[in-house]
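The complex appears here minus one protein chain, its other protein chains still in place.
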Amino acid sequence: MLILECPYCGVKAEETELAAGGEAHLKRFGPGSDEDQFHDYLFMRENPKGVHFERWRHANGCGKWFHAARCTTTLEVFGTYSAQTYEPPQEIKDKITAKRPGWSWREFSDGAK
Amino acid sequence: MSMRLAKQGRLIDRSKQIEFTFNGKRMQGYAGDSLASALLANDQMMMGRSFKYHRPRGVVASGSEEPNALMQLGTGDRYEPNQRATTTELFSGLTAQSQNHWPSLEFDVLAINNKLTRFLTAGFYYKMFIHPRPFWKHVYEPIIRKSAGLGQAPDAELKDADSYEHFYFFADVVVIGGGVAGLQAAKAAALSGAKVLVLEQNNHWGGRAPVDGGSIDGETPDAWVEKTLAELRGMQNVTLRDRCMGAGVYDHGYVLGYERLTDHAPGQGGPRHRLWRIRAAQIVTATGAIERPLSFAGNDVPGVMLAASMRDYVVNWGVTPGQRVVVATNNDDAYRTALALHEAGVDVVRVVDARDTGGGALMEQVREKGIRVELGRAIAKVKDGPRVSKVAICAQNGEGGAQEEIEADAVAMSGGWSPVVHLWSHCGGKLTWDKEQAFFRPDPARPPLGDNGAGFVIAAGAANGALQLDAVLADATLAGAQAAEASGYPAKSIPAPKGDSERETLMEPVWLMPAKADIKLRMKSWLDYQNDVKVSDVQLAAREGYESVEHTKRYTTLGMATDQGKLSNINGLAILADSLGAEIPQVGTTTFRPPYHPISMGAIGGEARGEIFQPVRKTPIYDWNDANGADWEPVGQWRRPFAYTRSGESRHDAVNREVKNTRENLGLLDASTLGKLIVKGPDAGKFLDMMYTNMMSTLKIGKCRYGLMCSENGFLMDDGVVARIDEDTWLCHTTTGGAESIHGWMEEWLQTEWWDWKVYVANVTEQYAQVAVVGPNARKVLEKLNAQAGGGLDLSKEALPFMEWREGQIGGFDARAFRISFSGELSYEIAVAASEGQAFWDALMEAGAEFKVMPYGTETLHILRAEKGFIMIGDETDGTVIPQDLGLNWALSKKKEDYLGKRAQQRSHMVDPDRWQLVGLETTDGSVLPDGAYALGNGINANGQKNMIGRVTSTYHSATLDRGIAMGLVKHGPKRMGEVLEFPGTDGKVYSAKIVDPVFYDKEGEKQNV
Partner (left out) sequence: MSSPVTATNGAQFTGIATVEDAGLQGMITLRGDLSSKTLKAAVKAATGAEVPEQRKISVVEGGAAAWMSPDELLLLVPYGDAVAKTAELAQALKGEHALAANVSDARSYFRISGAGAREVLAKISPVDLSSQAFAPGDFRRSRTAQVAAAFWLEDGGEEDSFRLVCFRSVGGYMFQLLAGAAHPQSAVGVY
């Protein structure tokens, strides 16, 4: 059972306090978007073996949504961060690079490429 | 015979005799006995029959690894099957029954299976019962279920008399196992300041060491254990729990501890089991090792036991399983059993050591006692029967010929040891094959990984492959210090205590005894006692192509069931590897899954049973409803009255009465469960325009508007009335089920998408008791309340028109009145403080008497709205329905560029004119359509099924119209008014219904507007 630190209230919360919210950093497409854009926004999701970025909510706690970067194979948590951002903070990306050189996820990567 | 010895028995108290019964027979034991030791003391060697062949079985082990001695314990509401005699502490009044036999343990009809072993090989059931197909379900399975299986399930009508609980605990270091390794590791960790929790599954500490002898720092192991326990008990940062098994290790340092509080004293009060839900930074598994059986013919005959377990019975409980014992071994440790038996006065008739070179100092000690030791020899077979009578000895390196037969009544066997790696492995810790000791042990380079990416489990002592006392203590000291350091406490290096025990020479792997045993012997050589899997079965599986260990496990059932192969694992792997011509590490192990040892369902459920199985949400008017005939219906976790039945009245009658009375006089509905969300801020209007399909920003203060919410898929997900409270505040009503989810939905968009918008949301659902006052007399009763209170809110048509709201006093209560109607009648929904809800309801009931007031339930609510053609989320919608399907286009703003779901509703499938659309349905004979029934179209589909062109979404008997009315979704429905469709029911009848307008009652909507 996972533990993730909520960046808003500082609690290292176990999974029963949390609610998983799927993939992070989705860009919303609304009216005016073409079929492909909208289809991808609605349905297409990453399913990586390794580094992944997710949304979680501290549902049985402060109620805040946050982001988590973790490894889907080892369950290592690289860090949690604010929900109010379009991309992982550099500090988190650096942490991942230190542990998983050469990582990439959607448009984000360790920058080496 | 097996019997109690005159001396010995470090765990029993001979001054406290205990009475118990086994299969109805009264027996005696002592305080400190296990059920198994007490049965042996009463010469009850046979304790059950095997799973498949119904062979007589006796106890093989002394701990949780025991595969045979499974009992049905207790009676009535404290009955439980499949409990191990070895882990059951004896108590006064214990009642035990053996399992898997009929009519009795001694005479069992299905023992005939034992004669059929030739046919009952691995995969027998799969091969035999596959044809004819229908026979499996109706003939084979019921018979097999009856003849196989373990104990009987408890009576389904009885409720477990005991209670259970959970307990959350946090520690830096959790040590699993309270043997010398666990205690030493705990001490090492605790001295560095870490908070340490030690779990020991037994009711005694010290593990094997006190039985095995030797010395620690010059003291006996017993004395050292006592001293160390005292030290640990004196430390503030250490918690010791016995009778508490480390059941499982899970992600990120989560550990389950299974504490048995009253199993040894049933009915003493308090919870029976406590499930510890522990979060640890580091875990030390000091779980010891389990001895392996030897695979020889008849190794399952009662009286054949693991050598160290036999020693346990002698030393711990003063019981010997026999008078003439043969010891068979491939290692030095079994010689300790020979010595212990000899010291207890038991005749050790032979030690058979498979090794040509024999053992070391321990062997010499045995020889010195005059015990005959033979090297390079093996047990060819033990004679079948209810217990050991004759043992045939042969050369190990042969096929089993040239046997010498010895009279004996017990056999102690040792095939070496396997570290208990289960807890290490539960969460992904990998193993390495130790060729010298022929066992898998934890690979410290590949531990289970925690949230920080570092290992969080350290194995210590025998669990880590250290079998000799000095090595155990050194390893444990290191493990404790490492665990403390990894959890953030600078290690204090302490010297490891000096362990002194006899030097042992190397063991020699013996996977089959004798090495080239012929098929007859192999067919009687058991690998897995609990599942009746023999050497020949695994060999057959390999021949039939089962190369993967996981497949072989499932095909042969090797290592399945409640013992999860604790004894059988390595021997089975070795036979499989040999059959495949592979090395053991290449074959690998099956997955170790928690729990280590079965735990009770009660412990898993914890407090969640009976009345608090689930939270029941109650409105402020719950008690009144309950006392006044409420026929409760669960709505999510809420309980709402379906109807208020009066004595002698059926549910249906009650509903009809409520419907009519509300239409004609006055009805009251407890609507407190409706979701109420305050949305406030400078951007609240903009925000609500995104959340709802209609325009909410333009709503005037004091007015109400019905709104729809869709998901981004375009599907309708919730609806409700929105009221504008002030310039930047709206109050959004949601469905009963939607309060929490829509609150969460709003927060999600505000926090994760539009975080720069200035909007706050507060869920005030439960702040208010909300009462719908409905019917032609609604205004009268409220005005009467106001008159009684000497004034109040003006509720006239002019002052409070339809779809508006006002705040003020009603009958002296601070209230908000909403002129909204979900029934088509004149209706006010009144919100008062929840703490005053009951008082307000009482006032309405009292004042309403003269207006013929009656409460009504959710079924009447449904019928009233269906008569009006109002949709219900969850009836007309099912997560695939868009507002356009329901004729709700009027609620979709054309002016707004965007709202959640708008883009999706433009997708090709959403604008398809063939989508099923909402219509009313009237049966031609006035009957009620079956709920969910499908309408038949022409032709058949690709699967040969009739084409469907619609389905019923809501269907009721309308008391107002005295006929069945329904709503449904039908292909091209609105264009097919008057057409009659056929709806086959599951009752075999076909219902005919005409497509009509969904508004059945007061089409002009005049009644709600008076």
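Letters are used for the chains, namely A and B, taken in the order the chains are written, and counting of residues starts over at 1 for each.
Keep this in mind: contacts are C-beta pairs under 8 Å (C-beta built on N, C-alpha and C of every residue); 3 or more make two chains touch, one makes a residue touch a chain.
Note that the structure is predicted; figures quoted are calculated from it, not measured.
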Touched by the hidden chain, restricted to displayed chains: A, B
Touching the absent chain when the full complex is considered, from B:Pro682, B:Gly932 or B:Gly1005: B:Pro682
Which residue of B:Ala789, B:Met872 or B:Val999 touches the chain not shown here: B:Ala789
Residue of B:Arg277, B:Arg441 or B:Lys534 in touch with the missing chain, whole complex considered: B:Arg277
Contacting the left-out chain in the complete assembly, out of B:Ala839, B:Met910 or B:Met948: B:Ala839
Contacts of subunit B with the absent chain, listed as residue ranges: 163, 165-170, 195, 239, 268-271, 274, 277, 279, 606-608, 611-612, 614-620, 637-638, 678, 680-682, 758, 760-762, 764-768, 789, 811-814, 833-836, 838-840, 843
On subunit A, residues whose C-beta touches the chain left out of the figure: 8-11, 14, 16-17, 59-64
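Throughout what follows, only the chains that are shown with their structure count from here on.
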Whole-Å gap between the CA centroids of subunit A and subunit B: 29
Subunit B residues touching subunit A - in the complex, by the definition given at the top: 250-254, 279, 449-453, 712-713, 744, 747-748, 751-753, 755, 897-898, 902-904, 906-907
Complex interface listing, subunit A residues touching subunit B: 1-4, 14, 21, 28-33, 35, 38, 42, 55, 57, 59, 63-65, 71, 74-77, 83-84, 99
